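Removed: one protein chain of the complex. Kept in place: all other protein chains.
For reference, chains read A, B and C in written order, and residue numbers begin at 1 within each chain.
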Amino acid sequence: MTSATREKELKPRVEITQISGTEIEVNMGPHHPSTHGVIRFILFIDGEIVVRAVPDVGYLHRSIEKIAESMPYSFFMPYTDRVDYVAAINCNLGYALAIEAMGGLEVPERATWLRMIGVELNRIMSHLVGVGALPLDLGAFTPFVHALREREHMMDLLEILTGTRMNNNYIRFGGVCQDVDDEFLKKLEKYLDHFVLFLEEYDRLIGTNKIFIERLKNVGIVSGEKALSYSFSGPNLRASGIGLDLRKVDPYCFYNDMKFDVPVGKGIKGTVGDSFDRYIVRIEEMAECEKILRQILSKIKEGPIQSKVPKKLVLPAGEAYHHTESARGELGYHIISDGKSASPYRIKIRTGSFASMTSLAEIFKGMMVADVIAYFASLDIVAPEVDR
Amino acid sequence: MTTYLKNIWEASATVFEGMAITFSYLLQRPITVQYPDRLKEPVPKTLPKNYRGRLMVDTELCTACALCQKACPIDVIEMKGARTERKKGLTLIYFNIYHGKCMYCNLCVEACPAEEGDEEAHHTAIYFKKDFEGSGYELKDLVEQFIPREEAIQRLKEAEETAAKRAAKAAAESAPAEPKKEGNA
Amino acid sequence: MNFPAAHLEKLAKLVDSVYNGAVSSEIVQADTKIPVLKINSRDIRKVVELVVHHKDLGFTYLNTISGTHLAETREDESLDLKGFEMFYVFSNSQDFSSLAIKTTLPENNPEIDTIDDFSGSANWFEREIFDLLGVNFKNSQDLRRIMLPPDWEGHPLRKDFKEGSHYNGIPTTRSSELEAIRIE
Partner (left out) sequence: MTQFIYMFIFAVIYLLSIAVAAGFLTVVERRIAGRMQSRIGPNRVGPQGIVQWIADAVKALQKEDIIPTDAHSFLFKIAPYLVFMGVFLTLVPIPFGAYTLMENLDTGIFYVLAMASFVVIGVMMGGWASNNKWSLLGGMRSAAQMISYEVPAALAVFVVVVMAGTLNFQKIVFSQGASPVDWYVFRNPFAFIAFNIFFIAALAEGNRVPFDIPEAESELVSGYNTEYSGMRFLFFFLAEWGNLVVIGALVSTLFFGGWNFWFEYTLEFSVPGRYPIRFEVLGFLWFLFKVSIFVFIIIWIRWTLPRLRIDQLMDICWKYMVPIGLFASIGILLWMYFVPEKSLADTIMRYSMTSFGGLTILYFFYRVFQNLRVTKAKIYANPFV
């Protein structure tokens, strides 16, 4: 796409010439109730309409990539939790898989199943925050608390699985840190029965609500082509009608054997790729996660959970780009090893939220202030994943 | 006109439905519990086996091998082992844990070689206890000294003495050998 | 996804034929089965245009842009050059097979052409590299610091970055209040 055609396509939906031309510069964030953590937009508004927006990130930049260069490979695992604290095990998994691919480490079968349980549970938890925070930003508080209540039960499950509620640091190179007994698996199965009922009720509480639909439909439309151009990934990309799921197209763990659908946005209430599609894709994806979890439960077998990994891990010289499907899209680790030291030469983390953020400046143009919030909330962005 | 009426109908029907759900929650018991005073049993008892609460050290079991200290990515553990006359092997001089820094990653526990107990009450020398309430008013309240300070200073003194004795002994042993070397040279 | 071998040959041929030897390229298979196209940094726009717009290729999806500072302090055969290494990952929007483009830049005054008109997200990825590594992207729409404040000095991901003692009058290290309870 050349520059000219892109400009044409990204033309604001509201003709800015129609409005008076007196801009007010307002500062939204970093401490604003709906900028999810510390993200800031400088909005130039004319009445209620945003003429221009400058997103500003970096308030949570902790230089995780620099920290990685100063420590052994295994020490960096707890830091990956903090890349996306809402879906911590997903980040663990991406890192572990990349290192295992580079170092040629084996993973026992049961460890992979346990990893998948952790990852899928985490994905549901993350989506619950996403679909809960969306109505919260639109002014409905109760659905958010209901979603968090379910997340709380899942945290109880993760507590048994990993020992912690957040920032689990569950996955180790060549395995996982601890095993679970059958009681946990039974609990999980029982909980999934509960979760199905919750999803149905949640949909009736807010997903079918007329006001909610009106606030989201045809707001922040990102067409499939645009979504690819902005490097959207995960639910955001799928909501734009492009059914790319790394668990399908580039399978890792045992996702090859799993039967699940990839929900895509169909524009059931408005246009494909609008904010409501991003909401409904997440809801459908939670149902798919539930299916995957049931399959895992039927297939998991006893066995060792940790393979032999050298205490001081030195990877062969070389580099790798390994990506997995995290809750917020493609989570890629670009790792460079110099083959001599026990610490990585460079780790670059590619996150879904950062890529989603790139669209803001263009999409915000011509929106109303209330839509800015709806669009931003529907992207389900987590600030530490943007800044790292 | 039909869409007009449909809009009105949809709006009122879905609002009605949502309100029925919220009302039904009004008739249920809340799911939250009144912490900490109205609990059926204390929270630590309800926690799973390997729950990561606060770090705890069994100073009796600890062999002062410092593996946990090396395993910690962020220097939470500050410890020292040295030879004293108290016991064979290394004696723990001091063992401080900076709870304010700890990120509960479990790496130190996995590194610990000293284990004790059966299947039920199994624990390593450094382990997570189920207690999680550890707030304090000052930063130094968050540092737990498992060997009390006075004791630690005492032990440090002993260790220095032992070290001095050993050095003297070593010197005495190697003293006759040294002139020979010089002589050879 | 594993990159089809036929694809790979076609790509090499295409790069050679379209630019008639003007592009110096070399294809290697990296650890994670993503083919890496090594090119000269001045050809980046030509290659990206081919990779993105050619109807047989269509790698329209930019996964990420990564940069690395290869410092002298770690002389090693695998890291063959002193300077900056740029690593572009593109994916095919149909089957999501990925392709990496790698290029190196000199250590002093690293400069490369921007590719931000090929992808909407490239600008932010480039800004991040500009901010943290100090690589200059020529003709970029908007090249500002992104993570760090505008008045920050230095580029932290460079291997020779030294943290200043103060930033805007705030000390970057803090004296520990815990000195009092130390035993040694």
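Please note the rule applied: a residue touches a chain if its C-beta (ideal position, glycine included) is under 8 Å from a C-beta of that chain, and two chains touch if they have at least 3 such contacts.
These numbers were taken from a predicted model, which means no experiment stands behind them.
Q: Please identify which of the visible chains the hidden chain touches across the whole complex.
A: Counted over the whole complex, the chain not pictured touches A, B.
Q: In the full complex, which of A:187, A:269 or A:294 touches the chain missing from this view?
A: Considering all chains, including the one not shown, the answer is A:187.
Q: Spell out the interface residues on subunit B facing the chain that's missing from view.
A: Touching the chain left out of view, subunit B contributes residues 4, 7-8, 15-28, 30-32, 34.
Q: Take the complete complex as the reference. Which residues in subunit A touch the chain that isn't displayed?
A: On the subunit A side, contact with the omitted chain comes from 24-26, 32-34, 45, 47-48, 135-142, 145-146, 149, 153, 156, 186-187, 190-191, 193-194, 197-198, 200-201, 205-206, 209, 211-212, 214-215, 368-371, 373.
By definition in this document, only the chains that are shown with their structure count from here on.
Q: Is the C-beta contact count larger for A-C or for A-B?
A: A-C
Q: What is the distance, in whole Å, between the centres of subunit A and subunit C, each centre taken as the mean of its C-alpha atoms?
A: Distance between chain centres, rounded to whole Å: 23 Å.
Q: Could you please state the distance in Å, as a whole number, between where the Cα atoms of subunit A are centred and where those of subunit B are centred?
A: 30
Q: Among the residues of subunit C, pick out those that touch two or more other chains and give their numbers.
A: Correct list: empty.
Q: Residues of subunit B that touch two or more other chains: which are they?
A: Residue numbers touching two or more other chains: none in subunit B.
Q: Per the contact definition, I'd like the list of subunit B residues that touch subunit A in the complex.
A: Checking each residue of subunit B against subunit A gives 7, 10-11, 14-15, 17-18, 21-22, 31, 47-48, 50-52, 73, 103-107, 110, 128.
Q: Quick check on the complex: what are the subunit C residues that touch subunit A?
A: Within the complex, subunit C contacts subunit A at residues 1, 30-32, 34, 60-64, 66-69, 74, 76-79, 87, 89, 93, 95-96, 98, 100, 117-121, 123-124, 128, 132, 145-149, 156-157, 159.
Q: Where on subunit A is subunit C touching in the complex?
A: By the definition above, subunit A touches subunit C via 1-3, 6, 57-58, 61, 63, 65-66, 69, 98, 101-102, 226, 228-231, 242, 244, 246, 249-250, 317-323, 330, 332, 334, 336, 338-341, 345-346, 348, 350, 354-355, 357-359, 362, 387.
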